[in-house]
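Read the structure below first, then the notes.
Showing subunit A:
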Amino acid sequence: MAREVLVLDKINAGYGEFHVLFDVNLKVHEGEIVALVGPNGAGKTTTLRTIMGMTTLYSGKVLLNGNDVTKIPTHKRIELGITMVPEGRRIFKTLTVYENLLAGALTKKAQQKFQENLELVFNFFPKLKERRNQIAGTLSGGEAQMLAIARALMADPDILLLDEPSLGLAPKIVIQVFDIVKKLREEAGKTILLVEQHVKHSLEVADRAYVLEQGKIVLEGEARKLLTDERLRKAYLIL
Partner candidate 1 sequence: MPNPILRVEDVVKRFGGIIAVNHMSMEVYENEILGLIGPNGAGKTTLFNCITGVYKPEEGKIIFRNEDITGLPPHVIIQKGIARTWQKVRPFKKLTILEAVTVGALLRTPDVDEAKETAKEILEFIGIEKNRWNRLGSEITLIEHKLVDLARALATRPKLILLDEVAAGLRPHEMDELAKVLLKVREEYKLTLIVVEHVMRFVMGLSERIIVMHEGKKIAEGKPEEVANNPRVVEAYLGTKPL
Partner candidate 2 sequence: MSLLTEAQTKTTAIIIVSVVIIAIIAGVAVYYASQKPAQTVTVTQTQTVTKTASPTTTTTSPTKTVTPPKIKEIKIGLIEPLTGAHAVFGQEAKEAAELIINVINNELGGIKNLGGAKLKLVVADAGETPEQAKLAAEKLVAQEHPPIIIGAYISRMTAAVAEVTEREKIILVMDGLVDSLTEQGWKYVFRVAPKASAHGKSAVDFVLDMAKKKNLTIKKAAVIHEDSIFGTYVAQGAEKELAKYGIDYIVEAYPYDISDVTPIVSKLMDYNPDIVISVPYFHDAVLLAKTIKEMGFHPMFIAGAGGCGYTDPDSIKAAGEAVEWYTNTYSYNPARPTEWNKKIVKMFEDKYGKLPTEAAGIIFYSLMTVKEALEKAAVLHPEDPLNPDNLRDAFLSLDLTDNNSIAAQLYPTGHIKFAPNGDNIYAGTAVIQVINGKPHVVWPDPEPGIQPVFPRPDWPGAKG
Partner candidate 3 sequence: MPGTLSKKLALTKERLYSLVGLAIILALVPVFLGFNFYYVLLAADVMLAASLVAAWNIIGGYAGQLDLAASAYMALGAVVTGHLLANFGLTPWIGMFIGAGSAVAVAALVGYPTFRFGIKEVWYALLTSALVVIMMRIYYLIYGSFETYIPHMEPEWLYLTFRRYEVYYYMLAAMLVIIIWVNLKIKDSKLGYYLAAIREDELAAEALGIDVRRYKLYALMIYALLAGLVGGIYITLTGILSFRLFDPWLGIVVAVMGIVGGLGSISGAVLSAVILRSIEEYLRGTIGATYPGSHLLVYGLIIILVGVLKPEGLASFIDYFKKKITRRGEEVG
């Protein structure tokens, strides 16, 4: 098995006194796409935020490339090779497309590989190249999502966390997004942790998956197998 890029070890976390995650264990290996699925409010986003150090961590450890990053502030974790595409895209609306990409590449590591990554990103998203001088606030939903992913790629991460990348997008675009997720691994060699509502899609692109419910991991395993799992179906449509 490949190297473990990200390990969550018995994580208990939440916001202030509001406990959300209970003993969450999770691993992502190099070159893997791992899906984290579950109903709304199950704690998927909280898991990602905990990885980035944006929640209150009560106990447990976050390991990145084998290093304990539990006590490292968020902005320094980026330098260590991890980036997150936040839910709802949250591109910098007042900046231009190109400035958004610049904002993604402010770390030392990213600066060195700026040109290389820019080419990669424009290659992936030719639309962004066309619109590089447009104010990002005027982009459509799909373009904005592309930009959010592109911005994260500019940081030259080893592992990319994607939070609901297909949220609120037209089906056509959703398909594109999942295509891109696949391409990111295949062509750019990125490791990906994906949080999604589109369970089917995500399980189709992912190698492995975790199912989160009420802040606990209730199921984990090979994605394709989970796809046909009756329990998963129940978690979503209880009948």
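Selection rule: all candidates are chains of the complex that A comes from, given by their letters.
Simple rule for what comes next: contacts are C-beta pairs under 8 Å (C-beta built on N, C-alpha and C of every residue); 3 or more make two chains touch, one makes a residue touch a chain; residues count from 1.
Predicted model only: the values in this text are computed from it and were never measured.
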item	value
Given options 1, 2 or 3, the chain of this complex that touches subunit A	1
Residue ranges of subunit A touching candidate 1 (in the complex, touch as defined)	18, 39-41, 140-141, 164, 167-171, 174-175, 178-179, 197-202, 204, 214, 236-239
